[in-house]
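Only a single protein chain was left out; the remaining protein chains are all shown in position.
Presenting chain A:
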Amino acid sequence: MNFDLNQWYSEKIDEDAIFDYMGRIEDEDVTDILHSIEQILKDRNEPPKLFKKVFNVLVELVQNLHHHGEVPSELDVSYEKFGVLILRDEGNQYRICAGNFIKIDGLRLIRDRIDQINTLSSTETQSLYRIILENDQFSEKGGGGLGMVDIARKSGNNMEYQFFQYNPNFLFLAIDVII
């Protein structure tokens, strides 16, 4: 059975969800999302260290959605960048869930990348970050593969991920980061 995005989304939005967004991720949407979340975190009076960690990871995740969030034709929308973002307060930790569609042929690259990063110790993550930073081969999108490494480094936790088959050409990728 094909993946039902709306059902998946509604199941994620329980009482722990303190922010949720599903839709267009153009420049102005990124700005609005970050502004809203910053306000939510401010209102919760989180210690600056935790606040900055959560916000930093959110920035990378939202901008990942902006750069990589594909739109399958079945979505029937007029824009070209689509993503889902949910911030959950699970009591002793925050969980950020970011979801977007990817083309099936991109599966291996992303899966291998996350698996590789998840095996690294914090020192190895730092080393990998520096190697990529020093390497001049950055993409047009500017990230150069640093985003995922930065997320792992700042969160200090493994990224959890799931892929769901959406149609013959697209998968839905959901990444959870715990802080």
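Everything that follows uses one rule, which is that a residue touches a chain if its C-beta (ideal position, glycine included) is under 8 Å from a C-beta of that chain, and two chains touch if they have at least 3 such contacts; residues count from 1.
One rule holds in what follows: contacts and distances are computed from a predicted model.
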Missing subunit (named according to UniProt) among the choices "Nuclear pore complex subunit", "YeeE/YedE family protein", "Sugar ABC transporter permease" or "Electron transfer flavoprotein subunit alpha/FixB family protein": "Nuclear pore complex subunit"
Candidates A:Ser10, A:Thr31 or A:Gln93 - the one touching the absent chain: A:Thr31
Touch list for chain A against the chain that is not drawn: 27, 30-31, 34-35, 47-49, 52-53, 55-56, 59-60, 63, 66-67, 126, 129-130, 133-134, 138, 140-144, 146-147, 150, 154
